[in-house]
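A single protein chain has been omitted from the complex, and every remaining protein chain is retained in its original position.
Right after this comes chain A.
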């Protein structure tokens, strides 16, 4: 890209510049001895062509919409269509959440994103003893198809795309979604959306696992296979770095560990006999957006380039769509402060810019009150408006990959790609992501990074405005969303009524059929779908699988 003589000239002027800087610093020192990025890597004073000496446009960037996709997965990106503005929502009962979805659609939300409560995420019905106090708290409680029918009542499933944050019991919730669509007269081939379905990051960072690794991987490949034949527009997994970053990882770890998980899913699917180009186009990713805009932009670009190379070179994918990394972004929940919550609106705006400048396909912006509680209708609207202002007013969506060619961005993109690749190699040497999780390596790396981050805050090395600098005396915030504690009782009653009303013989029969299938190599999706249609509960279906597969035991190292 750069001619040798020209680089030599740059080197000369850089030396002159540094000499001058040395004098300046003597008189007026810089603010810090070492400057660090949002995730702690060293930032140089200045970036020049010398930092990207071997940069090759065709090899490293190419055109948007083509290999290696550094500049984006679509040729025209947001000039054609904005990213999907998708606000994650769900709380209390299906009725309450249905109201919130309709409100968000009215306000211009383009897709739904369903948050489930913890019992649902872990495959327990609302009347299970472990569900005590948790029902409807961090998301909506879904016990059976009956709840799902209420959740999507009046929302045409052939018109919206729905993302469901569900992992261990993803097969069951997807089956419920398909069954609701059937009742609306919508065939599965019209359904658009995503299930998170990424169990490896649950073991690493989020904790809502149920089954041991092997059974979990089987369920995931069963979904890939079933959907490639029956629900072709559905994104069958969202391989998630979001939670890895929330758990405290650096930006490069977020890319490295997420893509290592991605590699594990691809390998499992190939091992199960699937052709890479049949399922790879339906893989999608999910990343975090933190405050260091420039590092984050480089992170998304590095992830795209690295994945494209992995799919092409390692797995021999042929279809361009198998190589193009599509991703959803959520602004970083852990970056929000309980102190001066209004400041969070600004943080979310910065993070929105990072995601958009990095070429995301879909974005969820957090609300200012999320360090305190679930968002209210007002705060969620401001969060959505933030995206709309960036989309319609800021101009950053009008040209593709506007930061390309910046010496810093390109150097940083390369740095993150290389660092992530180092992690991937290390994990390969351990035998792949599931093994590196079982031996605690990934969790340990993240925990170290999280602890360093905390220490930096406490020593004041890292400034968090309003929290460790520029504090004020504050009154407790008012008007937070409270989930009615009677939700648990309400859901219990609904389950009792359901069990009195449904054909319990049929339920038993279908659960037994599922149990039988679990003991073979058959695809479990049709059996789960049949059980769901008979109104078997989530807890009953997961219970059968728990009995056959057992449960994952976490190993904890501090």
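Throughout what follows, a contact is a pair of C-beta atoms (placed from the backbone, for glycine too) under 8 Å apart; a residue touches a chain by one contact, two chains touch by 3 or more; residues count from 1.
Following the convention adopted for this analysis, contacts and distances are computed from a predicted model.
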Task: Out of "Lactate utilization protein C", "Fumarate reductase/succinate dehydrogenase flavoprotein subunit", "Cobalamin B12-binding domain-containing protein" or "Flagellar assembly factor FliW", flag the one the UniProt entry gives for the chain missing from this complex.
output: "Cobalamin B12-binding domain-containing protein"
- prompt: Which is it among A:350, A:480, A:498 or A:513 that touches the chain not included here?
  reply: A:480
Statement: Among listed residues A:137, A:218 or A:328, the absent chain is touched only by A:137
Statement: Checked against the full complex, the residue among A:202, A:254, A:296 or A:417 that touches the missing chain is A:202
- prompt: Per the definition of touch given earlier, which of A:105, A:450 or A:548 contacts the omitted chain?
  reply: A:450
Message: One chain is left out of this view; which of A:373, A:396 or A:490 touches it in the full complex?
response: A:373
Query: Which parts of chain A are in contact with the chain that was left out?
result: 118-119, 121-122, 124, 130-134, 137-138, 202, 206-208, 246-248, 334, 337-339, 371-374, 447, 450-451, 454, 457-458, 464, 467-468, 476-477, 480, 483, 485, 554, 556, 558
